[in-house]
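Heads up, one of the protein chains got dropped from this complex, but the rest are sitting where they should.
Moving on, here comes chain A:
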């Protein structure tokens, strides 16, 4: 055991759910559909305590019920906790109705069948499926009528079964032919799916070797078996993603170990626990592996490591308490899907969680790490941190191709999301009525431009920043994503800082940075560095037809005539504000300019109002006075102050 090593990628949830430990008097049951743990004392007579699924006192249900003879084999609440199903005999299930949190013990419905019941599962608040040796039957429980009515049944001889509540799929092992048949059991519907391909018909799979789990939204049948040549254990992963949910053998996880194993799924990772070495192996079927005949063979993501040691704080009177180091991989452990660990002797139930930070140090290949983190629910922050390190303190010129690949991975997901959002925005015309607006969920880890800009901002003005930004821009361009304002500004300021005006010019002429007034004004604000920048800024303003800003720029530079010509062409003669231009012309202290501008507006007045005089609303009196005093010519031609 390498517990001492200190790096652990799997931990037990900090607050375990405590329950009465198994003893002579107490039996403990776990319902993996509701994630409830039942501590049954003396067959229920002295109390039943139900806890779960969250470690919170509010969810505790405790009650007493009569011991009606026969040890309890299985006990499960309906999803709404209103009906309790108890199996005490192999051919009967009792249904106890609840009023609030107390059972109505007088109204127990006992449902008896002629077959041997392997088990039952709640599929709805009032519907339960019984799996017996002759088949699957769905019943509706009618508490008012004290009746249980059969709704649907499927006849098939069953040796054992496994249930996955998330997918509503039961995997049946048939008596004849030992085949594994997945069955979709929903309200009033039972659908038999194509059977799992076990390669050889004679192969018999034991119940303990099979795990049902959901990985990346697909139901997976995980079968432990030993490799025929090496003798090492492997996990066959059959995914129900073929046509008609047909299971296909897609992956094989190479454990390279022998002994007893148990399997969990945590955050779409398959965790294989090995009891003998006290380690857990991580597999991610989305990562690449060796592909042989369409089957991907995976090695563990890193070498096996143990679960993080857990110190259980025992109730004690002293304030510091007593810490009990829990035995990991104990023989008292029972594992449930997807990530539940129960130590029946200790009376603890934990959820297994992924410690994502240590994994970053364990996966040295940054590209593989990116692929890994992009699939983890808590991967975004960690990935951003990794990226931040890559461009910052770990930066090396030789890492650029790696960065290029990482950007490509990130942007592939980003692009698909941008595409989806775009479709959602555009694909709702009036003629589509029936189709419901599909609410698309975002990718597990979505790293947008803004996230990247935040990272890049931390390395602003370093020598290599421009290179990285251009690389990122190239990657965005590859996936047809346009640069947004923040990124555009960042690129522009880096290019300006490095005096790469040539690149800047070409980026703008290719429209590879965002063309907006804000970006153009940002460029303008740097035009004191080099005239190339103001040219580029005005080009951009011209492209987006932001004539009013260009006019302002020109007026600011004292080019009143140029501004006036542009204003006339772009705004139209009647919309050119006279006061503004006269004021600017006045400020130049150039009589020629003032005269030209003034005469221009006089001619405009003549055209629009058929008089040389300015309309009052334009408030040009002071300029008329200035004109009169500067150019006192013939009195008869002098414009009147209106």
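We take it that a residue touches a chain if its C-beta (ideal position, glycine included) is under 8 Å from a C-beta of that chain, and two chains touch if they have at least 3 such contacts; residues count from 1.
Here is the rule we go by: contacts and distances are computed from a predicted model.
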item: Choices "Casein kinase II subunit beta", "Cytoplasmic tRNA 2-thiolation protein 1", "Nitrogen permease regulator 2-like protein" or "GL16205" - which one is the UniProt name of the chain not shown; value: "GL16205"
item: Option touching the unshown chain, where A:477, A:516 or A:628 are the choices; value: A:477
item: Residue, one of A:361, A:557 or A:619, that touches the chain absent here; value: A:557
item: Selected residue (touches chain absent from view) among A:133, A:225 or A:498; value: A:498
item: Contact with the hidden chain (one of A:285, A:566 or A:620); value: A:566
item: Contact set of chain A toward the excluded chain (per top definition); value: 397-398, 400-401, 404, 464, 467, 470-471, 473-474, 477-478, 498-503, 505-506, 509-512, 531-532, 534-535, 538-539, 541-543, 547, 550, 557, 559, 561-562, 565-566, 569-570
